[in-house]
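Here it is, the structure in full.
Every protein chain except one is present and positioned as in the full complex.
Moving on, here comes chain A:
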Amino acid sequence: MPRATCVTTFGEVDAPVATPPRAEQTAPDLRDLYERMLRIRQFEAKVDVLYRQGRVRGPAHLGLGQEAIAVGVAAALRSGDFSLGTYRGHAHALARGASEEAVLRELLGRVGGICGGKGGSMHITSVEHGYYGSYAIVGGHIPTAVGMAWASRIRRDGGVTACFFGDGTTNIGAFHEAVNLAAVWSLPVVFVCENNLYMEYTPIGDVIPVERPAADRASAYGLAPLVVDGNDVAAVREMALAAVDRARRGDGPSLVEAVTYRLGGHSVADGGAYRHPDEVAAARTRDPLVRLATEMAQSGEMGVDESDALVTRVKGEMDALAARVLEEPTPDAAGAWTGMWSDGSAAWRN
């Protein structure tokens, strides 16, 4: 496998590169990718405000600053492919096309929530868009993703599964069992480690004996140590296209480490005071949205005035959405006693 210097937001990394993209790969529509990231950013920024107002049921774990990974990977998937994410999963669902309105209803405990009021922020799911769930046990969903890819392999239907998880997940057993099985069975799955440098409140470097949490473990499973700048949406898309293409060809899984930075705390309840303000300030200069807007302004693809107007418009849409959903009714208690079984019932005895 050829090697290349991959420039990440956090320095240069010498790493093997994935199979080059195929000729039919089209150039990214940067404006479209930007707007997708922006909608997620503004959605989550609104959720942050709503949480502080006491409107959100339970916790919420925001992916502010990590949008390029969800959007870049989603852009490499096609309809019918599967993806799964984590409790920091709003972006993963929205990037596949989940309804902002239905997700917000779920977060605010309104009728019509995307999980019927039974999931909340940490379990957002939109099967109709190929997003098979957000899971709140760290690493618990990685074997599930492998099982979905196994089904595609058995059916030989060309389907690919993308599975997102954080850097901290690389220390849990399910990760290793699942990646091993996927490699042994050569399954069509793309593992995407969102390395935001923090395992909850602890720097990931404090809890791994290697430099990179995913890439440096890849060789144990016969996989290439792929690293990509997770704040560069076009680079993420390109890496994902290569990995998805490899999976679809039947050449097995890939383990991609996308390096990024979590601009907020672990959850909305965490101010992130354990991080030096200079570190956060520096990370803000590498914000994937700022970077792409700057690039497009320099290339003339989207002027500053236009991107500013877009931000204003999308922010206004999110404000209006929240105002509308907050006026909607809350579900009846009776719903709690339904839906444990697939026929809608919940009885365990006669």
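Here, a contact is a pair of C-beta atoms (placed from the backbone, for glycine too) under 8 Å apart; a residue touches a chain by one contact, two chains touch by 3 or more; residues count from 1.
Convention: contacts and distances are computed from a predicted model.
> Missing chain's UniProt protein name, "ABC transporter ATP-binding protein", "Alpha-ketoacid dehydrogenase subunit beta", "Rod shape-determining protein MreD" or "Sulfate adenylyltransferase subunit 2"?
"Alpha-ketoacid dehydrogenase subunit beta"
> Touching the absent chain in the whole complex: find that residue among A:104, A:145, A:190 or A:214.
A:145
> Using the touch definition up top, pick the residue from A:34, A:82 or A:261 that touches the left-out chain.
A:82
> Tell me which stretches of chain A touch the chain missing from the display.
82, 113-119, 123, 125-127, 132-133, 135, 137, 140-152, 154, 159, 161, 173-174, 177-178, 180-181, 184-185, 339-344, 346-350
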